[in-house]
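One chain of protein is taken out of this complex; the other chains stay put.
Chain nomenclature is as follows: A and B, assigned in order of appearance, with residue numbering initiated at 1 for each chain independently.
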Amino acid sequence: MSEHKIICAGFGGQGVMSMGRLVAYTGMLNGREVSWLPSYGPEMRGGTANCHVIVSDHPVGSPIIHRDATAVIAMNLPSMRKFEAELVPGGLLVINRSLIDATPDRDDVTVVPVRANEIATEVGNARAANMVMLGAYLGITRLFPLSAVGEALGKVFGPKKAQFLPVNEEALARGAALAGQPVG
Amino acid sequence: MEKVLMKGNEAVGAAAIRGGCRYFFGYPITPQNELPEYMSRELPKVGGVFLQAESEIAAINMVYGAAGSGARVMTSSSSPGIALKQEGISYIAGAELPCVIVNMMRGGPGLGGIQPGQSDYFQATRGGGNGDYRHIVYAPASVQETVDIMTEAFDVADQYRIPVLVLGDGMIGQMMEPVEFRDPPTRELPEKDWITDGTAGRRAPNIINSLYLAPQDLEDHNRRLDAKHRLITERETRWESFRCDDAEIVFVSYGTASRIVRNAVEMLREQGVRAGLIRPITLWPWPQAAFDALGPSVRALMAVEMSMGQMIDDVKISAAGRWPVGFYGRSGGMVPDQHAIAEAAVAMLETATQEVR
Partner (left out) sequence: MPMVFEKTRGLTDRETHYCPGCTHGIIHRLVAEVLEEMELLDATIGVAPVGCSVLAYDYFNCDMHEAAHGRAPAVATGIKRVHPDLTVFAYQGDGDLASIGTAEIVHAAHRGEKITVIFVNNAIYGMTGGQMAPTTLIGQKTTTSPYGREQSHAGNPIRISEMLATIDGATFIERTSVHNPQSVRKTKAAIREAFTVQQKGLGFSMVEVLSTCPTNWGMPPVEALEWLEANMIPYYPLGRFRSPGVDRTSAAEV
C-alpha cells in the first residue's frame, strides 16, 4: 500500500497549482485514487499559493495534508518556511535553489535543491521552472514514469497549447536527470 | 463513462445539467463562484438560461417563479447568501415547488470568513425561514457523491414537489477529485399539471401560492405537508455506517468532517481502539435508524463537526440517553485534525469507563 501526500507551494504565478493538478491527473489516468485541494481566497493575490495532492492505492480519506506530507515542493522561501514542518520524518523536501538561499530547519528529511529557474531558462521557457521541480520529485520517488506525465500533460494542456509540450517535457526530463532517472 | 478530474463546484454544474437543470439564477460569493461561472459558460450551449441576479433574494425568487412555471431550476450560494434566501425557500416550500439549492458553506456568523465551515446545520435542517416547513438536505462527502446526488436531486424535488438543499462546504467546492457521471435510478415522476404555463383556454387557471387566510385551511395545508415529510422520511433517508459492528465508540459526522473522522477511525483501529462512524448523507430526513441499529458493544457516541456543535443536538435526540454523547469541533474555517479527534475519542472512552465503574 502506498500513499503519496505532496504539498506544492510558491508565489501565485509560479505554476504550483498546475503542477499539483498534473500529478493528480497523471495519478487518475494511471488508475490511482487522487485528490487535489487548493488554497483559495484573497491571499492568492500576488501572495502565496499552495495545493495538497494525494495519490493513493486506496480511496483518499481527508484531502488535507497535516503533519503527514511525504513531500513538499517549495518554489520560494516563504513556502519552504511554512510547509517544511508538515513533512513526516524522512520526507522529501524539494526546494527551488534559484530563489531559496536558506537552509531548512528540518534535519530529518531529505533535501533536494534544484536550480529550477536557471534550468527552465536553459530549456527555453522560464515559466517551466515548476516542471523542472516536478521532474526532480519524480526522478527521486519514481511515482510515475515520465512518459505517463507527458501523456497527462498533453491532456491537461489540450491541443491549443500543444506548442508548449516539448519544452515542458524537456523541463521534466532535466529535473528528473538530476536524480539520475533515465530520460524517456 | 471515463473518469474526469473536476473541481467540486464545476462538477456540481455538470451534474445539474445532466440532471436536467436548464435554469440557473445566482449571485457571486466565495467559495462557490466556479459554479455560476461554469453555468454561464455551459447552460447557453444546451439551450438553458444563466442569469446573474442583483442579489440572493432576487435569485431565490427567480427560482420561485421558474419552478412554478415548470422549469428544472437551481440556485447556489454560500452561507451569508443562503441566509438571504431563507424567505424565498419558505415560500417555495409553502407553495410546494421543486427546486435545488446548493450551499457551499463557509465560516460565520455574519460575514465570517471564506474558508470551509459546517455552521449552517441549524439553518439547513431547522429552516431559516418562517413556518412549519422542511426540505431535503443532502450532505455529500466527496466530489463523486456530490455529483451523484446532484444528478438525482432534480428528480427527487419533482417527485415530492419540495426544495432540495445540497450542503457542501468550501472544501467540497474547491477540491478536485476524479468523477464519473452516471445515470441515477429511475423514479416515477408525477405529471406537472399544477404549473403556470398559460391556460391556453383548455383548463382552469393554476395558482402558485402559500397564502391560506382561513386558519382551518392553513392547518389542513400544514397537515398535508407533514404527511409528505413523513413519506420522505420513510423513503429517502440515507446514511453510511462505517465499521460500527463491533465499535465501542461511534463517531457521527457528515460531509468534509466525516472524511477526516474516517481517517481517525482507521488510526484508532490501528491502535486497538474499536471505533466506527455513522455518516448521515441526508441531514433531513435524519437517519434515526442508524442509531437504533447500533449493537451492545457501543459505549459512547461522539459528534464531530466544523462548528461549535449543532448536529450534536440531533445526535443527542437519537441517542435518547442510551449512550453518552461527546463532541469535538473546530470552526471559523479551521479543519479538524485526525490526531486530535482520535485523542478526544480515547479520552472520552476513559471517562465513559470510569462512569461505568
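Note that in this section contacts are C-beta pairs under 8 Å (C-beta built on N, C-alpha and C of every residue); 3 or more make two chains touch, one makes a residue touch a chain.
The structure displayed is predicted, hence computed values, not measured ones.
S.K.: Which of B:54, B:234 or B:270 sits in contact with the chain that's absent?
M.R.: Spelled out, the listed residue whose C-beta touches the missing chain is B:54.
S.K.: For the chain not shown, which residue from B:30, B:79, B:103 or B:174 touches it across the whole complex?
M.R.: Only one listed residue reaches the unshown chain, and that is B:30.
S.K.: Footprint of the hidden chain on chain B, which residues?
M.R.: Those residues of chain B that touch the unshown chain are 27-30, 33, 36-37, 40-41, 44, 50-52, 54-56, 80, 110-111.
Convention: only the chains that are shown with their structure count from here on.
S.K.: Report the inter-chain centroid distance for chain A and chain B in whole angstrom, where each centroid is the mean of the CA atoms.
M.R.: So the centre of chain A lies 35 Å away from the centre of chain B.
S.K.: Within their complex, state which residues of chain A touch chain B.
M.R.: 21, 24-25, 28, 33-38, 40-41, 60-64, 66-67
S.K.: Over in the complex, which chain B residues touch chain A? Could you list them?
M.R.: My answer: residues 3, 5, 30-31, 114-115, 170-171, 174-178, 259-260, 262-263, 266, 335, 337-339.
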